[in-house]
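Structure incoming, see below.
Left out: one protein chain. Kept in place: all the others.
As written, the chain order gives the labels A and B, with residue 1 at the start of each chain.
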Amino acid sequence: MNLQPSALSLDNPVFHTYIVAATIMILKLMIQPWMTVQRMMKVRAGFRSPEDAKKSPINPQPNAEQLEPNEYVERSRRMNLNDLESIPGFLAAGLLFVLTGPPLLLAQILIWAYVAARAAHFVAYATAQLHDIRATFWTVSSLAVIAMAGYALVQSI
Amino acid sequence: MNLQPSALSLDNPVFHTYIVAATIMILKLMIQPWMTVQRMMKVRAGFRSPEDAKKSPINPQPNAEQLEPNEYVERSRRMNLNDLESIPGFLAAGLLFVLTGPPLLLAQILIWAYVAARAAHFVAYATAQLHDIRATFWTVSSLAVIAMAGYALVQSI
Partner (left out) sequence: MNLQPSALSLDNPVFHTYIVAATIMILKLMIQPWMTVQRMMKVRAGFRSPEDAKKSPINPQPNAEQLEPNEYVERSRRMNLNDLESIPGFLAAGLLFVLTGPPLLLAQILIWAYVAARAAHFVAYATAQLHDIRATFWTVSSLAVIAMAGYALVQSI
């Protein structure tokens, strides 16, 4: 099997699909902590470090309970941890998948299925839908990454 | 120092070594959460979100204790967190290491030492071996990634 010399060029439609989806997912990964920040500022609670309950311009009226877990804030932290368990794997698997020259249609299906499933997972998690709904979207996203990594492995050995 | 024009091609034996090991480690990264799922389903406990203790097809007989930490489930979560602290670093360090054109033998030793050490670490963690055994395998894997990143840094400056 041979690799295209310009596999990582926008002229390669598989890479084009990948880079658009990958940058969207990186933005999702980086913006989730901002949701945690926004929630902490809103309820002025759910802080994690002892020094965060000190008086400061952002926290003018501190109190010790601010350091206790707050479900509204913890939900965003769990969503962030879920991103960490999924998005770096997608980014790496997708890049190696692109480098093994998959058919464009297969690449489009796996990559956009991943993005769509993660978007739906985000909504289901943020709105506290029943576990089974969230788990369904998570399963689709997980299988998409496993399929890309598996394809790249099989093409390489 | 010059880079091979086709550094990210399967014709490059260093890249070939990397992509096989990297896709195996991505599969490991993505499959660990399934072990957590399997354990949660087995003991019907160790859930994390309040909505997970609601009645659903997957959870027909819910109760509030399902939300308490469960060591059998938490062990798989700690293994997942340990993967997150190690595998993305390996994937990135390995790719940049490949791009700086290391000797094949060095690449094979570092890459396969990492994979072997993580496999042994998985077994030691899953079976709750004495800390010192787990720590030994973790040390080997950590030093392999540090060596690859350090090599790429020195070759680049």
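We take it that contacts are C-beta pairs under 8 Å (C-beta built on N, C-alpha and C of every residue); 3 or more make two chains touch, one makes a residue touch a chain.
Not measured: the values here are computed from a predicted model.
Q: Determine which one of B:Ile58, B:Leu84 or B:Val140 touches the chain that has been left out.
A: B:Leu84
Q: Among A:Val14, A:Val73, A:Leu91 or A:Ala120, which one touches the chain that has been omitted from the display?
A: Final answer for the missing-chain contact: A:Leu91.
Q: Could I get the residues of chain B that touch the absent chain, sorted low to high?
A: 1-3, 5, 7-8, 71, 75, 78, 84-86, 88-89, 92-93, 95-96, 99-100, 125, 128-132, 135, 142, 145-146, 149-150, 152-153, 156-157
Q: For the chain that got dropped from the picture, name the residues of chain A it touches.
A: 5-6, 8-11, 16, 19-20, 22-24, 26-27, 29-31, 33-34, 37, 47-52, 54, 56-59, 80, 84, 87-88, 91-92, 95
Just so we're on the same page, only the chains that are shown with their structure count from here on.
Q: Could you grab the centroid distance between chain A and chain B? Build each centroid from C-alpha atoms only and quote it in angstrom.
A: So the centre of chain A lies 17 Å away from the centre of chain B.
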